[in-house]
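Shown here is a partial selection of chains from the complex, left in place.
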Amino acid sequence: MSKTNAGHFFEDFSLGQVLRHATPRTITAGDVALYAAIFGSRFVVQSSEPFARQIGYRHSPVDDLLVFHLVFGKTVPDISLNAVANLGYAACRFLATVYLGDTLSAVSEIIGLKENSNRQTGVVYVRSQGFNQHGDLVLDFVRWVMVRKRDSAAAIAQEHVPTLPRALNPDSLGDACPAIYGAQYDPVLAGSPYKFADYAKGERIDHVDGTTIEEAEHQMATRLFQNTSRVHFNAFAEAKGRFGRRLIYGGHIMSLARKLSFNGLANAFHITAINGGRHVAPTFAGQTIFAWSEILDCAEIPGRDDVGALRLRTLAAADQPCQDFPSTIADQYDPAIVLDLDYWVLLPR
Amino acid sequence: MSKTNAGHFFEDFSLGQVLRHATPRTITAGDVALYAAIFGSRFVVQSSEPFARQIGYRHSPVDDLLVFHLVFGKTVPDISLNAVANLGYAACRFLATVYLGDTLSAVSEIIGLKENSNRQTGVVYVRSQGFNQHGDLVLDFVRWVMVRKRDSAAAIAQEHVPTLPRALNPDSLGDACPAIYGAQYDPVLAGSPYKFADYAKGERIDHVDGTTIEEAEHQMATRLFQNTSRVHFNAFAEAKGRFGRRLIYGGHIMSLARKLSFNGLANAFHITAINGGRHVAPTFAGQTIFAWSEILDCAEIPGRDDVGALRLRTLAAADQPCQDFPSTIADQYDPAIVLDLDYWVLLPR
């Protein structure tokens, strides 16, 4: 019998199944520096230890999306090694601050299964949770992926499509953010005078800049996340694949869009939740990513007067600047759009 | 009103204006490792903690040019986002040792303004200072950049061209270098038997090796420095730009030249000052950088018998080995030259 991991196929999953994932990962200053070098983030709370401490963090926290990618990476060998596509995210909450030296591990539960009519594939709904070395839950999210069947004739015991929230409520936000001492939050050092109250529902912000993806960059990032999905690393196989070349990990675009959003949202220092997201089109090395955001909502968080939450829809586009806010045209995405992300960020009030 | 940073245009600056820059940056072991991986420095004081301690440092210090690039990077969003070119440097002094864990912030003062006769652009002279988390001044330098005007008709309140030193005097050198215990300085571990007294004014050294620049390398370096200059990252826009492709950050070439200079100057463990520098020609990924140096001066530092200072002129060339010491031809630079740097380094005596 083979000792290699062939990954699970659709018929291998069952409702309620729990999977403890391999390779807990201790986060170091090296990971954070690589994340900075590959994505170029400039949010000050993650950049400056004294700034973070002054406003109430124990230390400079690890970037939220780095936490997301590390937990996501752990789930790949068990969940999506035979995936055709990562279809969506829901109910993603950041629940405890992650610091350097913390070790993340991950556990997933299968919460939904739905075979496709062609019987070649099915959709797996997975709830994944990331924990630190103390057992504290730091991240909780649902994703659904289309996974191949090994044998199209195989029967599926029980099917179920879970009901997922379209968005998280403001009262479920902010758990990973300590009380912020607003008086210590220096907007000059943060790079923008615009705080929570300066943004309005419906406001649109072009993030202006574009950043070009290199093969070495996305490979290094995705390996750093210990994401084993083969389509990102194997040019030999992908040359004969659907797109003729390596695909970029979808999370790479999320991190680039987040980085670009600094220009216009510099005080949005923390992603507290991801309501949903679609990787609208595949991305490839050589493309230049641009982004713009719309403020979907401005919400106070019950019981907190230190920070407020903006619900953002950030759209990333490949090889197209976003000054005209490319979005949907007659129910179809503008062909340049590659990512449509709906999430909550926190800003000081 | 737009919440994004459009950068300052020439007419936005005024004499005496002080700009506190955003995004203080804590330097970690990750930053240092990335700097090592991208530039390949082998100077032992920065490579070995025990060596550094033995000769008198509290810890292995952060590479001088990494400090320079980080402080420089902070100034870009306020000073040179609309720059046409970075024209020169002067009076750059390293004033306090920077260690892992230190947090750098930056402040600049506008010390000169001179509109160009075409009224489309002007030259801004800026004095920038980098501070650590204790408020100690660690770096002080002047640069001048050609910046676009938003409106060519805009009037400039006051013009002034500052007088800048051609070179720093030996008595102003060495502040960032602790007293060195020469007896503990092992030249075998350092990689060369040649100390201060072994070099002579007028000596020329070909640094022999060449190193090829990859797009991923310069993008990762420049993002690590949080330098936001758009020309380095946006292949989509630059394809239509002056050069048809992304430009390399000039400081990247400075670091490559410094790295190459190890071969011939291995004991020049500290850059204590930069007298001046010109990015003679733009550089691009795919080019191989070579370098050679001339010893412009050998100076004792008043009051110190542990180290001596060499004033170096290092010339970097693209795609041309330097065994023939390419320099100026009839008042024009050899077309291969991309960098002409005049600086002081310290060596043990």
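All chains are identified by letter, namely A and B, in their written order; residue positions are counted from 1 within each chain.
By definition in this document, contacts are C-beta pairs under 8 Å (C-beta built on N, C-alpha and C of every residue); 3 or more make two chains touch, one makes a residue touch a chain.
Remember, it's a predicted structure, so these values are computed and weren't measured experimentally.
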Could you tell me how many identical protein chains the full complex contains, when just 2 are shown?
3
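The criterion applied here is as follows: only the chains that are shown with their structure count from here on.
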As a multiple of 5 degrees, what angle does the CA superposition of chain A onto its copy chain B give?
120
Whole-Å gap separating chain A and chain B, where each centre is the average of the chain's CA atoms:
36
Which residues of chain B touch chain A in their complex?
2-5, 20, 22-26, 28-31, 33-34, 77, 101, 103, 105, 133, 214-217, 219-221, 223-224, 226, 228, 230, 233-237, 246
What residues of chain A sit close enough to touch chain B in their complex?
28-34, 36-40, 42, 44, 47-51, 60, 188-192, 194, 198-199, 205-212, 214-217, 220, 263-266, 286, 288, 290, 319, 321
